[in-house]
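The structure under discussion is supplied below as structure tokens; questions concerning it will follow.
Heads up, one of the protein chains got dropped from this complex, but the rest are sitting where they should.
Order as written gives the chain letters A and B; numbering starts at 1 within each chain.
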Amino acid sequence: MEQFFTQLTNGLAVGGIYALIALGYTMVYGVLKLINFAHGDLFTIGAYLGLTLLTSLALTDHIGGIAGVILLAVMAMGLVGIIGILLDRAAYKPLRTSPRLSAVVSALGASIVLSNTIMLVYGPSTRVYPQGLLPGQVFYIFGLPVPVMRFVILGASIALMIGLYVFIQRTKIGTAIRAAAIDQDAARLMGINVDRVIMLVFFIGPALGGAAGVMVGLYYGQITFTMGWIYGLKAFTAAILGGIGNIPGAMVGGLLLGVIEALGATYISMAWKDAIAFFVLILILIVRPTGLLGERVAEKI
Amino acid sequence: MKHAAGQIKKPAYAVIILLWLIAPLFIGKYWTDVLNNVAIYALLGLSLNIILGYGGMFHMGHAAFYAIGAYTTAIINTAWGVPVLWLMPLAGLAAGLFALVVARPIIHLRGDYLLIVTIGMVEIVRIALINNVFGITGGANGIFGISSPTIFGFQINGIVAPAHYFYLVTAFLAITIVLFYLLENSRFGRALKFLCSDEVAAEGSGINTAGYKLAAFVIGAVWAGMTGTLYASKMGFISPESFSFWESVVMFMIVILGGSGNIAGVLLGAALIIGLPEIFQGLQQYRLLIFGLALMIMMIFRPQGILPPKPRSYPIGKLEKNEVSL
Partner (left out) sequence: MKKLLFLLLAGIVAATTAPALAQDTIKIGLMCPLTGSWAAEGKDMKQIVELLADQVNNQGGLLGKEVKVVIGDDGGDPRTAALAAQRMATRDVAAVVGTYGSSITEASQNIYASANIIQVANGSTAVRLTEKGLPYFFRTCPRDDEQGRVAVKTLLDSGYENIAILHDNTTYAKGLADEAKKLLDKKDVNIVFFDALTPGEQDYGTILSKMKTKDPDVVFFTGYYPEAGLMLRQKMEKGWDVPFIGGDATNNPDLVKIAGNKAAEGFRFLSPPVPGDLPTKEAREFLDAYKARYQTTPGSIWAVLAGDGFRVIVEAIKQTQSTDTQKMADYLHDEMEGFPGLTGDIAFNEKGDRIGDVYRVYRVDADGNFVLME
């Protein structure tokens, strides 16, 4: 039983990261119906930019501790958000009126370009974040040691998600985004500047991914240019699991995927961990394509 | 006018075919091996073309079928010594069966979701191979000691004599091109292309869309499986690294960039994607970057590929002779 709870907490911890990245996927998908393959690479860029900012600006030396970390995260988010907008301009905007396959292929191309650019700029070796920036205390829950940072990450993910949800549901701009997600043309007729909305979505989504990247870098300590691939795919699975286009769904999906992976790896086998995640993805799409909280993705005529 | 256009084409094709056939005599082992690789990827591209080009199904898991064919060959050959060429149909069958089982539940998914599922599929296959599923795949080390193909006792060793291998794989490629050309213009091919452009109308015309799509998957898989045999017997050993998602991406690029739905386009795609990096060795590091950019740019400016399929043309004379009543 202790094993079960331990693995549960492990799963929730990783799930928080998946959830944060999944939020970005789901936002873009909601409005554009596009799977942004490059999203995982935006997450990676966030991690690398965070490293660069940290080492070149020596933020924490000047500002110190938690404030420095938060400032770092915010700066990285901003930069990645801008890159997100540029990505849209370069790869997706010209294909707004083309068939969906073109945009997806372009997304794949963009993903390859981004990850290889990171490799060429930063070198192929894994890079290491400076240590000791985060508090390392350990809490004990039911006698199990859980590092405080895991709570912080989970908490931050939830906070960002709630913030996003409130933004989407309660503000005027949020309503505009929701309208565009339902029907772009109708939204245009209502006087909504859909292009602006899309730009905003491509800022927020990637920014969240960037935040996740910085968190991963700070917490785990090392980053590689191939991180985006597996995190991206898992986050995508999480988004589908929860119901793509659905923000609380991304959160639920992320946490659930983390837990399923952890428990599956524990009770079946560690070496098949990724296969379990992919299997969940395929299963969900076959059995319940709407996801747990969301919309239809299969067209059966 | 149309006849004139046709006449320009044929001599060009003839020249290319002739050059291809005599190439190994002049270009040395290395370049012959490059052409061998082009041929193998051309086969893979053609098999994917049936699913992606004619059927319009976004399939990024083609490496899985390739892997199954290669591994089936490797396992049976190393365990029971069955000559590899005899195993080709068996490998194709194994891949085809796998495709049948796996594609059936996902065939109705919408485009981009089918794409993701196929990615998941190829990764699961790769992980299964690495984990030595059922104890027969040799794990990360793969399987070695695969025999070379022998034809009437003449051994074709792909490693030391790429030229011999060249003619073997060219022969298979030629057969494939002919068969696929016939398929393209057969009733099956036409139905597939129809449902690709408008599924609702196709279903309304009485075409069993699910059945045709599944058949396309299976045929593509069978051919990829057989190509797997050729690859396994050329290398002498196989390991899971050769069957990753990125291999699928390469095959996908060959079809999309070359000309989705057009045999000549796919051949050109294979030649470019495999051949160009060898010519421009200095840019090796940027190879993937260039491909990524190529994908993006092509989608914006020429999404149908370099050589898009031409609409079928019917000489008026013929129609008048065999007048078809409506």
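One rule holds in what follows: a contact is a pair of C-beta atoms (placed from the backbone, for glycine too) under 8 Å apart; a residue touches a chain by one contact, two chains touch by 3 or more.
As the structure is a computational prediction, the values presented were derived from the model and not from experiment.
Q: Going by the contact rule already stated, which one of A:G78, A:P147 or A:G174 would touch the omitted chain in the full complex?
A: Residue touching the absent chain, from the options given: A:P147.
Q: Using the touch definition from the top, which of B:T72, B:T137, B:T209 or B:S242 touches the missing chain?
A: B:S242
Q: Which of these, A:S157, A:T224 or A:N246, touches the one chain of the complex that we don't see?
A: In the complete complex, the chain left out is touched by residue A:T224.
Q: For the chain left off this view, which of B:I156, B:M251 or B:A271 is in contact with it?
A: Considering the complete complex, B:A271 is the one touching the chain left out.
Q: Over the whole complex, note the residues of chain B touching the chain we left out.
A: Touching the chain left out of view, chain B contributes residues 12, 16, 19, 27-31, 33-34, 37, 130-131, 139-142, 144, 159-160, 162, 231, 235-239, 241-242, 268, 271-272, 275-276, 278-279, 281, 284-285, 287-288, 306-307.
Q: Provide the residue numbers of chain A that touch the chain removed from this figure.
A: Against the left-out chain, chain A lists 2-3, 6-7, 9-11, 13-14, 17, 119, 123-126, 128, 131-132, 136, 138, 145, 147, 216, 220-222, 224, 226-227, 230, 261-262, 265-266, 269-271, 273-274.
Just so we're on the same page, only the chains that are shown with their structure count from here on.
Q: Which positions of chain A touch chain B when the two form their complex?
A: So the residues of chain A touching chain B come out as 34-35, 90-91, 94-95, 98-106, 108-113, 116-117, 120, 233, 236, 240, 269, 271-272, 274-275, 278-279, 281-282, 285-286, 289, 297-301.
Q: Could you please specify the touching residues of chain B with respect to chain A in the complex?
A: Contact set of chain B toward chain A: 58, 105-106, 108-113, 115-117, 119-121, 123-124, 127-128, 130-131, 199-200, 203, 249, 252, 256, 285-286, 288-289, 291-296, 299-300, 303.
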